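The block underneath contains the structure these notes are about, expressed in structure tokens.
Missing here is one protein chain; the remaining ones are kept as they sit in the complex.
== chain A ==
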Amino acid sequence: MTPSLEVSGLAYAYPDGTQALYGVDVTIGKGERVALLGPNGAGKTTLVLHLNGILHGGLGTVRVGGLTVDPKDRKGLREIRRRVGIVFQDPDDQLFMPTVREDVAFGPANLGVGGAELERRVETALARVGMLEVADRPPQHLSFGQRRRVAVATVLAMEPEILVLDEPSSNLDPAGRRELAEILLGLDVTMLMVTHDLPYAAELCPRSLVLSGGVIAADGPTPEVLGDEALLRAHRLELPYGFDPAFFARR
């Protein structure tokens, strides 16, 4: 079976000369849920922006479901952006339309979906994150947690094969964090989740990658990665006080 995502030898420097990625290799199989861990400035967001061809021009290749990301191939890029749904860190960046409904419709409408099918997609996506009742409100009047959920819905409406989330639990209150986890666990997609919230990674993702200094420093089952104290210390990762990764290993 072709893997959902194959990144090989990916290196990238920003136009100002900052080298953010130094050759990243990652393969993620269909239906896997993988956490991408790493300290601030490790290059996580940079990697994420490569997955649907927003950033390009460095070395290496990215393949999504066997299709190579090529910025010159406009039709292919469209297909890639349908397959890879990215939920950005700040929901205010993601929700730019005047109402929630229009925002959720934006993606599928760009893909050429319209009429009753568009309506159905919007309603299903909003229902999956429990936000159907705010459909006609402007995003700026929602609470932060509601906006984060709607941001997830905007991507779900595109029916992606890979869901990529950049720090989904940041700024959420504990209940909002748990509710989002329940929503994410209920989705049947390949998932790559960037997070600083190690217990969240342990709860949601059986496998973890550690990106540090622009290279993959570790790749393995989450309980093992989180159980390796030397590894965590070397890459500025810290478990919350009293947290025992073995608890998740036993589950």
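We adopt the following convention: contacts are C-beta pairs under 8 Å (C-beta built on N, C-alpha and C of every residue); 3 or more make two chains touch, one makes a residue touch a chain; residues count from 1.
Assume contacts and distances are computed from a predicted model.
The protein name that UniProt records for the chain not on display, among "Putative formate dehydrogenase", "Cobalt/nickel transport system permease protein", "Tryptophan synthase beta chain" or "FAD-dependent oxidoreductase", is "Cobalt/nickel transport system permease protein". The hidden chain makes contact, of the residues A:49, A:183 or A:202, with A:49. Note that of A:65, A:138 or A:199, the residue touching the chain absent from this view is A:138.
Chain A meets the missing chain through residues 49, 52, 54, 78, 81-82, 84-86, 88, 90, 92-94, 96-99, 102, 105-107, 109-111, 138-141, 154-155, 158.
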